[in-house]
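A single protein chain has been omitted; all remaining protein chains appear in their positions.
Which chain is which? They are A, B and C, in the order written, and residues in each are numbered from 1.
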Amino acid sequence: MAEMREITFREAVNEALREEMRRDPRILILGEDILPGGGVFGVHGGLDEEFPGRLLQTPIAEAGFVGMGVGAALAGGPVICEVMFADFMTVCMDEIINQAAKFRYMSGGQASVPLIVRAPCGMGRGVGAQHTQSFEALFAHIPGLKVAIPGTPAAAKGLLKSALRGDDPVVFLEYKGLYAMRGPVSDDPELLAEFGRGSVERPGRDVTLVASGTMLHKGLEVAAELAADGVDIEVIDPRCAAPIDHELILASVERTTRLVVADESVLECSLASEIAATVAERGFYSLDAPVRRVASPRMPKPFSPKLEPASLPQKADIAAAIREVLA
Amino acid sequence: MAEMREITFREAVNEALREEMRRDPRILILGEDILPGGGVFGVHGGLDEEFPGRLLQTPIAEAGFVGMGVGAALAGGPVICEVMFADFMTVCMDEIINQAAKFRYMSGGQASVPLIVRAPCGMGRGVGAQHTQSFEALFAHIPGLKVAIPGTPAAAKGLLKSALRGDDPVVFLEYKGLYAMRGPVSDDPELLAEFGRGSVERPGRDVTLVASGTMLHKGLEVAAELAADGVDIEVIDPRCAAPIDHELILASVERTTRLVVADESVLECSLASEIAATVAERGFYSLDAPVRRVASPRMPKPFSPKLEPASLPQKADIAAAIREVLA
Amino acid sequence: MTTASGDNAARALHLDLYRMMTRIRAFEEAALYESGRGNVYGPLHACIGQEAIPAGLAPLLRPTDYVTSTHRGHGHALAKGADPQGMMAELFGRADGICRGKGGSQHIADFSVGMLGANGIVGAGYGIAAGAALRIRQAGRDDVSVVFFGDGAMARGTLHEVANICVLWKLPVLFVCEHNGFAQWVPSSENLCTDAVAGLMAGYGMPSRQVDGTDALAMHGCAAGFIADMRAGGGPAFIDARANRFHGHNSMDAQAYRSRDDVSRLRAEADPLALFRAATAAAGVLAAADMDPLDAAAEAEMRAAAEAALAGPWPDPADAWEDILAPRKAHAHG
Partner (left out) sequence: MTTASGDNAARALHLDLYRMMTRIRAFEEAALYESGRGNVYGPLHACIGQEAIPAGLAPLLRPTDYVTSTHRGHGHALAKGADPQGMMAELFGRADGICRGKGGSQHIADFSVGMLGANGIVGAGYGIAAGAALRIRQAGRDDVSVVFFGDGAMARGTLHEVANICVLWKLPVLFVCEHNGFAQWVPSSENLCTDAVAGLMAGYGMPSRQVDGTDALAMHGCAAGFIADMRAGGGPAFIDARANRFHGHNSMDAQAYRSRDDVSRLRAEADPLALFRAATAAAGVLAAADMDPLDAAAEAEMRAAAEAALAGPWPDPADAWEDILAPRKAHAHG
């Protein structure tokens, strides 16, 4: 019988890599500074020892090595490219958007591109505007890509395993703020998580709160706090930015009649916007109040510890939005 | 007195460049294949003759020359970089997203980055998935950038002039399908268009149709056709994807109580989503029907003439959406 | 190689080289003809004048080798063994096109023969070819990966990112620059600061050679050495293949930037097919009588391909929804 253990998000990613590399000898990992210590965020710990030669330390050449990831995926089998910070994906966008995402289509279905581009994303501390961004919306806009933004260790493990068994290019974004977080994860190596399937992390009756990445945890805390006031919040981790589990969200809103979407990335054209727009389109008659989005404001991330908080949605913002839709 | 003339969208872009280059000797243009003929879409016609040495024909190195555009803008004065097709902006995303957009902020206001990255975008005929994309949503997601998507010659001229007199980085996207379109444009060289200001291209009472780029013209045709059925559609060109003229749209929806947003780019996390979400948030109580988005479906653009139409929103889709929100 | 079997081998090689050149020429002539008749959708980038480059490599390549190509990719695809009828149907946007009508000329691919695609993004092929080469080495195979690209594409940084990694990791990648003197209508001298592009790779310690890319035998000889070395475990190599583009950048380019005389002179002096005929005749290896039938056969083959493609079915609009993502697999999901 499979058992549940509490492990960190980082360990969950590591387990997914390890289990799938055991299962599929074709899996390769390319990335910067991944040896000997397992990378800047340490997710590859112990893998080089178990799978010598399958972790390839690359030069600082993301366009080059992600392009090679496309080629290696086309020529047979899953490849993982780690981009050290999601912000640096700007230098290999062509390889992701014009190559990986389009090859199956342009070749009329001949090509499979099992390329997983993994990148830590989101807010850090004192690292400034070029090391803190969240790009799930950019990739969710591109047909041919799947985009994972797991909010829990279980989602991270299940989705990464699923990506590695699939034949599609996946942008796999890991919120840096989650790496040390613990959560229950099954030890069944055959348990995958389905792309496009969200998860109800807390059932509730009064408001639907769709909260991704770090916002999931802020949202759960807010839900716990507001429960004391008798407000019963349903908290959903969408888990993927593409495809989005609209059915789950719409069904929830049908019950709660109220929607708040919380997203760490910048508001405009975000995943939060997409979810809000879809509910306004398909769930309009369920809604008893305006939808509310809580997201990063339209500013680059500042450096100073006194400025950083202004650039990020806080628990208080989520709580205020919930109170508004209940007003 | 300023006079209105009918000129093409292409001519409007050319006029804006010419007038502003006369006015500001610092303006430089960098791009591929812009000499001697004025570029693949011919917008630079005659400029090299009038401004010798100020149009710089670059190697095929978008990351290099857009990076140089950032540096030349930082070191004083407006620079235009033409990227031959918007699809190729994927190879210079870092220069736009991490450099141009963030320099003013990261330097605490020391830097000005008057860099205009112009690119033809949107559907072509028989050019396939890598020459047909619309990326306004990607850039609208990035703080520090302004994004123009003019739908008419007047908007193109006014916004481009405005961009060239401003101190901010601008992504200026020109829908290829519009270049040959004619429209009234003032010959007053001091007439600018304000960033973030949309335009009511057709006033109406029954439905608000926000339609950008090529969709504006499909929308106006639909409006003319449905007028025969007694449906009075207000058609708005948002003109900019960042900032968005939410006030204009919200005021219109308050009168019409119904909203359709039509966008050539891919639906998910699009400008259409952003507008729909904002109205669902701030104009919810004005709405008498669900919002409806009409956008490109989630598929790369196919090549065959028999497949292309399926990949693009059509007039019939706009008409159907309007009928739905009126139902 | 003065033995009879050597003579036979040489003769066979010469026939192969010429056959491939004339097939590429005939394919593109037929495609351009159909383009003129409105049957080709979108622009066509013809490699006429450059046929000796892919043809020179063709006899050296196996189906399990890989090739990545450019917007000017018909010759590469044919040299790698792609089916001309499927290619032609693709240019026409038909359902039986090699990419089901979804790619068109700029995206022709035939994965069944290791042709990993023409590409609409200049400079995108480097990484893809190198990634395929990584798979080759991981699997312990002795195959090679060839990346074709234009001289204009040498200005893209991806070349250098990938070249450095290929040398570091000793990957079997043959870089073939089709140095035709133009990038669209920009002469190479405005695109590259040096004409001696092989020298740009010398700093990496990559074996590099300039070759007459109008001479199929020279191409073949140079590539043979490099490829043999790679199959034996060697790393990447670079060929600067000089040739000429007789047509415009594409079927929509009227070539206002060069004179008709220039083009006529090139056709008269630098036609790889004519040069080959003259040289092999002079060397006594092949006679006109050997080659004329190949021309006729190629023309017939490509006309038939065009006719058959024209008779092929159009895709159904609903087909547009296929091939976006992989078909779903059944899994246990948690």
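Rule of thumb we're sticking to: a contact is a pair of C-beta atoms (placed from the backbone, for glycine too) under 8 Å apart; a residue touches a chain by one contact, two chains touch by 3 or more.
This one's a predicted model, so the numbers in the text were calculated from it and none came from an experiment.
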Touch partners, limited to displayed chains, of the chain removed from view: A, B, C
Touch criterion as defined above, residue of B:11, B:33, B:48 or B:94 at the omitted chain: B:94
Contact with the hidden chain (one of C:11, C:62, C:160 or C:209): C:160
Among B:111, B:227 or B:289, the residue in touch with the chain that has been omitted: B:111
Contact residue for the chain not shown (choose from B:38, B:143 or B:219): B:143
Chain not shown, touching residues in chain C: 155-161, 164-165, 167-168, 190, 192-194, 196, 199-205
Missing-chain contacts mapped onto chain A: 32-33, 35-37, 40, 57, 59-61, 63-64, 87-88, 90-91, 124-131, 297-300, 302-307, 309-311
Residues in chain B touching the chain absent from view: 26, 28, 56, 58-59, 61, 63-77, 79, 94-95, 98-99, 103-112, 143-144, 146, 154, 158, 162, 165-168, 186, 188, 190-194, 197
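Heads up, the rule we're going with is that only the chains that are shown with their structure count from here on.
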Cα-centroid distance, chain A relative to chain C, in whole angstrom: 40
Inter-chain centre distance, chain B versus chain C - centres from mean C-alpha coordinates, in Å: 37
Where chain B touches two or more other chains, by residue: 63, 87-88, 90-91, 128-130, 297-300, 302-303
Where chain C touches two or more other chains at once, by residue number: 97, 99, 101-103, 107, 119-121, 157, 324
